[in-house]
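Of the protein chains in this complex, one is absent; all others appear in place.
Our next item is subunit A:
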Amino acid sequence: MENTTGDAPSEWYREEEHIGYDVDGRRISKRRWNDSIENLLHTIDDPSYWRKVFDEKEDREISLSRAHVELIQRLRSGAFPKSSSSSDLKHEQNHGIAEVAWQINHEPKRRFIPSKWEAKLVLRIVRALRAHATPNALQSNTVEQKMIWEAEDASQRSTRDHTYLPAQKPKKPNHADSYNPPFEYQINDEDAPGTNGHDNHATRTLFNALRRVPSYSEFVVERFQRCLDLYLCPRVKKHRLHVRPQDILPPLPSPKDLKPFPSSNCLKFTGHEDKVLSIAIDHSGQWLLSASEDCSIRKWEISSSRCISVWRFRDIVKSVAWCPSPMANTFSACVASDIVLLKSTRASGSVPLLSSHHSVHSKVENSKLPEWKERDGEMIVHLASDVSKVTWHKKGDYFASFMIGGNNVMIHRMSRRTSQLIFRDQKFPIQSVMFHPYRPFMLICTRTCVYLYDLNKQSLIKKLSSGNQTLSCMAVHPGGDNLIIGTDLGRLAWFDLDLATSPYKVMATHASAVKGVAFHAKLPLFASVSDDATTQVFHGMVHAELDQNTLIVPLKILRYTSESNCDGVFDCVFHPTQPWLFTAGADRSILLVCDDN
């Protein structure tokens, strides 16, 4: 033995260049091993490879002799390690060399005689070759037939065979079944036997000792019934799914990644003496208009929540809207049956109306066209019937007026002071009307469905319906291809105008009727307000690529934490550039909701 490392484990030298030390203390360097391909070739070439053992400690291959192999085989078979033990020796001496030769394995005789079957096979090949057969035919002509369904059948059979369906276990006896139950389990005489679940115990007698219990007469019958149950009842294995509810939800991005969005109350605009019904924000995002049930419109400075001017009317102002043209600086207000177009720079004061004189007989002359009047800077359009709301066309010249629940929409042109009805005869009650952001279309939301009209061709393009629900409000995405609708049951339906006439997504978000929905002009945000005094903010990303679906993520629920009896939020408007939301509620104030840090 050259290596003098002693008991030191060979792992210690695994990283080293040497394997140990010789007697003089010099390092024994490791043998350079060939690569694996050479090794493989070497094993093929070397007939005695199977007898070679690698000695890790000495770092060399040891070739075992036949005697060694025999020794190992003996050890494995549990025989004496040395064949030269005393009893064997004796035996050997007794039987002589012939005996020993006999014990060496003889080649069997069949190896020395030619095989009949091989001769037959060769004969067949020769015949086939003479017949110029293809090499395939030389193979055995027994083509293995395979059943296509076999594997599956077999697996099914095996599952059917092997699954054990346990029978239902009989009920275990409880305290009430005892021969001497505790007091609270004893059945009183007052208890009607029919009302008790254990009706067989109703007539039971109690025993104060086990030895007094007689033998159970129905024992055999019950066991028999049980056996019948066990082998006659069909059994089915029920697969119970263990799915957590949150696993079924689609993977939505976290609201934290979708900032900015309005999340915390920042400013409160107080001053109105009654419910605020409608709010509007100008294109620059600096002024806010609010219409209230106290018959006034207020103009607010947004950055300071200061009320700049108050215009008083003789009736409830139902809605207010800015003219979208940046130069006009005009807004419209709906009061009784008048549409008032006011300059926002007009000083505070009371605004006279036309409707007060005529409102009595307005219902009669329904088809009468409105009259336009101009009086010191403001314009008044007096309609035949009440008007609820005005929506402006993007360019700020045309506006449409309608009455909630009414049957017709009137389009007015400010520059020419003309008005016209768009339907000759319609029967459905209108809830909301909007112009398409860039196409000459008009969207009319009725109580059951939304109609998309082409105003140029004067034809119906599409009819969207969200099932069996009453619609209440509508907002159009600034991209023009999407639409959200709020319903009286507190649901929001998102429509894609390019897709089907049914909603792309319906969200049951509010507890009561949705009163208003709004899109942000620049950011992928929309919000809804409801009678349940909550405002909900959503992320609604519409992708320009057609292969991606619209992503809708609920972001924030804002609750009115007002001390006053707030019975709802009536309107919501986004700031044109900032991620700010304005909500107008029944608590006589307007809230500005800003994005938080």
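Quick notes
We take it that a residue touches a chain if its C-beta (ideal position, glycine included) is under 8 Å from a C-beta of that chain, and two chains touch if they have at least 3 such contacts; residues count from 1.
What we mean here is this: contacts and distances are computed from a predicted model.
Within the choices "Ribosome biogenesis protein WDR12 homolog", "Large ribosomal subunit protein uL23m", "Protein inturned" or "Cleavage and polyadenylation specificity factor subunit 3-II", the name that UniProt assigns to the complex's undisplayed chain is "Ribosome biogenesis protein WDR12 homolog". When the full complex is taken into account, the listed residue touching the unshown chain is A:Leu267, out of A:Ile19, A:Leu267, A:Ala493 or A:Cys572. Checked against the hidden chain, the listed residues A:Arg14, A:Arg60, A:Arg306 or A:Lys343 yield one contact partner: A:Arg306.
Contact with the chain not shown here comes from a single listed residue; of A:Ile37, A:Leu165, A:Val243 or A:Ala347, that residue is A:Ala347.
Looking at subunit A, the residues touching the absent chain are 260, 264, 266-267, 284-286, 301, 303-306, 308, 347, 577-578, 580, 592, 594-597.
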